[in-house]
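With one protein chain held back, the other chains of the complex are shown just where they sit.
Chain lettering (A and B) follows the sequence in which the chains are written, and residue indices restart at 1 in each chain.
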Amino acid sequence: MSQTILTKSGSAGFLNPKKRLTLTWVLFLLPALFIYLTFMAGPLFDSLRLSLYTGQGYTPTEFVGFQNYINLFTNPLWREKFINAFTNTCIFFSIHMLVQNTLGLLFANLLSTDFKGRNFFRTVIFAPATLSVLVVGFLWTLILNPQWGAVNKILIAMDLKQLALPWLGRESLALPVISLTSVWQWVGMPTVMFLAGLMGISDELLEAARIDGASEWDIFWRIKFPLLKPVIGVVAILTFVDNFNAFDIIYAMAGAKGEPGYSTDLLATLFYRTGIAGEHPVGIPDMGMGAAIATMTFAILMTGVLSWLYLSRKQETE
Amino acid sequence: MQKKLFGLLSLLVLLSLVLTACGGGAATEAPAEEPAATEEAPAATEEAPAATEAAAEEITLTLGSWRVDDVAAWEVINAAFHEAHPNITVKFDPTNPPDYNATLRTQLETGTGPDLFFVRSFATGRELFDAGYIASLKDLPGISDNFTEASRAPWATESGEPYAVPIIAVSHGIYYNKDIFAANGIEIPTTWEELMAASQTLLDAGVIPFANGTKDAWDINEVVMMQFIPSNIGGFEGRMAYLNGDRCFNSDEMVASFQQIDDMQPYLPNGFEAVSYYDAAQLFAQGQAAMMMDGSWSIGAFQKDATDFEWGVFYPPALEGKDTYVTFHIDAAVGANAASPNLEAAMLFLEFLESSEFAALLGNNLPGFFPLTTDVPTLSDPIAADFMAFNSNAAGVDIRFVWEKLLAAPSGNVDAYTSLNNNVIAVLKDEKTPQEAADAFNADLAAWYAPAAGCK
Partner (left out) sequence: MRWNRLQLFFTYVVLTIWSVIVLFPIWTLLINSFKPQKQIFKDPFGLPETFTLDGYREAWNTGRFDLYFINTIIVTVIALGLILFIGSMAAYALAKWKSPVANFLYIFFIAGLMIPIRLGTLDLVRLIKALNLQDTYWSLVPVYVAMGMPIATFVLTAFIKELPGEMFEAAKIDGASEWQVYTRIVLPLMRPAMATVAIFNMIKIWNDFWFPLVFIRAEESRTVALGVSLLFGQYRTDWTRALAVLSLAAVPMLILYVLLAREFIKGLTAGAVKG
């Protein structure tokens, strides 16, 4: 057993096993921390402080304290834009939570038992996640085209012409449709994570329940679902964080201007249009305000994540 | 797992090396350019032994732009410049239009910007100049002689100090399918009412009259609405009246413009809300729509895609009794990066852009883009010539309505472009009447543009 040995200098403290352990941990963390601080956290948090300034270009220099935040919430136009973006983001997230994660659970459950062709289906479900968002955006925009897209052509062929709508052009439809496209792309993620969770449930447990006469439905809700709760928690928080910062799929299918009529404007696109690209066509950015929007997004996300952490710790200790 | 991952990816690296060998043809072309350039340089110094030190130095300038479609044409233009200045090579390096402003600004702010770049007109470019990124051109020889004041204005301060050389203007019009027109007995309409009647005929015959959609909101704004406005308000003088507050932005003329938009609505494609700009071009090119309101920049695209039928252009006619004014929009200029290490060479290129040689190269290699030099070259492309002819047949020409003074609203206000765009689309979606749209437009502007607040 390694015991404390007094060093020549007589300070027992340095080789105290507890302190040595701490040092070891610090060394383990150092490379990751260094790179993360220098190339991600540093630039990001540093840019958040730009929200306290106003001025031209991407590095505003005139210190204005919280004026940007005040404007964001008191100026009717900014307030409307922000609330609109926040609401749309919530809708985007909800559709993912409800559709993507439910489908993921369903697929995972179906795939959790061995059958012929199971590998094939598993591979197919995850495949769209490997595509670039440019590809997904272009393909689905083409498929949803009101004039020659597959969706409308099929609907018309099925004699459902009144359902052949301009999907990406109507304010009530554009965001849900784009959300569903994103679900199409990413459903593989929760599927795979739930599948891993389901595979960890012992077969004997399930077998015993079946012998006892429990239906599959019962087995799912009484055994599988409760045992999956930790995975569901992880999937939920990942969905939350990923979607509240969603940008790429919207950019690919509707641009960063929130067309049509700001119905597809999310927090991340509002940030981009304010702080980086500027309003079309004048293109003059307001980075101070943009940073304020980004900081608010961060605050919203932080609140969500901390709540989740608190709740899951509470669950652990119960 | 890591080993397998590594193994597979190393395989891929090997594969790519094999591909490089196969693609060796392409690989050897690139290095081949440089030997050609260095061969010319010593040749030049041999022929001109009295050449100055500057001439002997090899300089490469980068030219940034949003015109990703024009790479081939600019190679021709840059080659011509290279002939005149064998030690300077200009590389055309475009960025996709939606990313251009952001990328350029990032590069300028971090000191990695190109030596030369396309400058957006009015407020956008002016802001970069005020921030010190663009070199002043007040001493550039020929800048006042080769361009009218109106052409220089979008890239000059109030005191007339220029900071970019105007190179491109674009025009607008209605591309039409001659075969469909002939088949339905339609002549080129001379008034708006005739155009609407013709559209009804087309619709009854089962043809989509206009290909335009609103998914790309800018299209209906820049290429449709802003062609209606000048003919209604009386061109340049009319626009000045609005800018001075002598007319309100919801005057009868503006309402009439919104009304024209409303008139067009039944003649747009089914589901036009989701028809993008490129979709519309396809509808026209494939012969499904009889007309498309579009800009002169699309000549090349239609020459490539619309090959099954005869087509031509005509200008949107004014309302009965009104004169036609053409929107001839001064679009782009080239400026020099104030922090460029090759500023002298960049200035030489800018001088080249003032020449009639350049004007001819531009006009003929990029049909639909019109040089702004006072010496207008003869254009070889017949459709480009048609567009130019619009100017001479009209009562007057003007730039797009909202570009001067109305584009940059103070924070927390709506600018004229966005307001006009939103209100035009609202009319098309039956959310507002033309009067309501014009009133909303006026209200948005009156909130921050003083002359609009006090208009008569």
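What we mean here is this: a contact is a pair of C-beta atoms (placed from the backbone, for glycine too) under 8 Å apart; a residue touches a chain by one contact, two chains touch by 3 or more.
Keep in mind it's a predicted model, so treat the numbers as computed, not measured.
Colleague: Of the residues listed, A:I83, A:M199 or A:L311, which one is in contact with the missing chain?
Modeller: A:M199
Colleague: Please identify which residue in A:W78, A:F92, A:W167 or A:Y272 touches the non-displayed chain.
Modeller: The missing chain is touched by A:Y272.
Colleague: Just name the one of A:I125, A:L175 or A:I284 that touches the chain not displayed here.
Modeller: A:I125
Colleague: Taking the full complex into account, what residues of subunit A touch the chain not shown?
Modeller: 1-2, 21-22, 24-26, 28-29, 31-33, 35-36, 38-48, 58-59, 103, 106-107, 110-111, 113-115, 117, 119-135, 138-140, 142-143, 148, 150, 184, 189, 192-193, 195-196, 199-203, 205-207, 210, 216, 234, 238, 241-242, 244-245, 247, 267-268, 271-272, 275-276, 290-291, 294, 297-298, 301-302, 305-306, 309
Colleague: Footprint of the hidden chain on subunit B, which residues?
Modeller: 1-2, 4-6, 8-10, 12-13, 16-17, 19-20, 22-23, 26-27, 30, 62, 68-69, 71, 93-97, 99, 103, 106-107, 109-112, 114, 278, 281-282, 285-286, 301, 304-305
In this section, only the chains that are shown with their structure count from here on.
Colleague: CA centre of subunit A versus CA centre of subunit B: separation in Å?
Modeller: Computed from C-alpha means, the inter-chain centre distance equals 37 Å.
Colleague: Can you check the complex and tell me which residues of subunit B touch subunit A?
Modeller: Touch residues, subunit B against subunit A: 98, 101-102, 105-106, 109, 120, 123-124, 127, 130-131, 213-218, 269-276, 279, 283, 288, 407-408, 411-415, 417-418, 422, 425.
Colleague: Going by the contact rule set out above, which residues of subunit A touch subunit B in the complex?
Modeller: Going through subunit A, the ones touching subunit B are 56-59, 71, 75, 77-78, 141, 144-147, 152, 164-170, 255-257, 259-261, 276-286, 289.
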